[in-house]
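I have a structure I would like to understand better, so I am pasting it below and will then ask my questions one at a time.
Missing here is one protein chain; the remaining ones are kept as they sit in the complex.
So, chain A:
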Amino acid sequence: MVGNKHGERRLILLFFVPAILVWLGILIVPFFYGIFISFTQWDGLGNDFTFVGLRNYLTIFGDSKFLDSLLKTSIYAVAVVIVSNVIAIGLGLLLTSALKGKTFFRTAMFTPNIIGGLILGYLWKFIFNFGLTAFGKSGGIAWLEKSWLTSSAYAMVAMIIVASWQLSSYLMIIYVAGLANVPKELLEAAYIDGAGKWSAFKHVTLPMIRSSFTVCVFLSIVRCFMVFDVNLALTGGGPFNSTELIALKVYNTAFTSMKFGVAQAEAVVLFLIVTVISVLQTYFSMKKEVKA
């Protein structure tokens, strides 16, 4: 028995090895390498690193553009998390109700998530620049006659719409799974006790899908703070860098301004911010989850 246990343990470890190697090579090694670069001045090409201590971090906290980008990303994240989760719950309720052709609708509604971020961005760029403006001009609708992407206020709204459209289709699947696990007897009992549909949803359904809610809010926060492809394709950070969200800012600091050490410091700060927010969100959400 002892021999078997030892052999089993070794076998389990062996199964883990390939996955751990990949995880180390793709995630952990570059992560620590990046932290190292954030304390240096580097030309991005050779092996010549000049240690500069905390100078890169002091630079970014004195950079109003970085702080501005962080603020814009936070506003964007709050908006997208709320909108996408509300839409996703709505779609989830629809797909778990008595609806004919549920499987077809589930597939169709998941399609926005399958389209890659870059293609999505270009598609919606065409819609905002030419589709909606043509509609606005022919219908005499003043607020649609000019492209939303050429106005700093509306361009952010456009980003929020596109991101929510894509993200809600992904979150919908998680909510569908959560809603399917809500015991029907509880809802029936609530209706028998005189609860209306909204009351039953608020007091029975919502608490029962808290775990789905925790996961979905966590995923949407992370995805919002890390958004890059849609930002690049839809607005490119414009107009006038007004929609340059934090991941694009980091990219531009590295590959346009060629300040690799500073860019890496920005990336480390972004990582820390997202980690703190995600951990706090998950902690407080899980505390309130209903344990069956």
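Note that a contact is a pair of C-beta atoms (placed from the backbone, for glycine too) under 8 Å apart; a residue touches a chain by one contact, two chains touch by 3 or more; residues count from 1.
Operating definition for what follows: contacts and distances are computed from a predicted model.
**Student:** Of the candidate names "Threonine/Serine exporter ThrE domain-containing protein", "Ferredoxin", "Biopolymer transport protein ExbD" or "Carbohydrate ABC transporter substrate-binding protein", which one corresponds to the UniProt protein name of the undepicted chain?
**Tutor:** "Carbohydrate ABC transporter substrate-binding protein"
**Student:** Pick from A:45, A:98 or A:192: which residue touches the chain that isn't shown?
**Tutor:** The one listed residue touching the chain not shown is A:45.
**Student:** Can you say which of A:17, A:98 or A:192 touches the chain missing from this structure?
**Tutor:** Only one of A:17, A:98 or A:192 touches the chain omitted from view, namely A:17.
**Student:** From the list A:34, A:131 or A:238, which touches the chain that is not on show?
**Tutor:** Counting the whole complex, the residue in contact with the absent chain is A:238.
**Student:** For the chain left out of this view, which of A:150, A:211 or A:285 touches it?
**Tutor:** Among A:150, A:211 or A:285, only A:150 touches the chain that is not shown.
**Student:** Pick out which of A:99, A:141, A:258 or A:286 touches the chain that's been left out of the picture.
**Tutor:** Missing-chain contact among the listed residues: A:258.
**Student:** With the missing chain put back, which residues of chain A would touch it? List them for me.
**Tutor:** 11, 14-15, 17-19, 21-22, 25-26, 43-46, 129, 133, 145-147, 149-150, 152, 238-241, 252, 255-258
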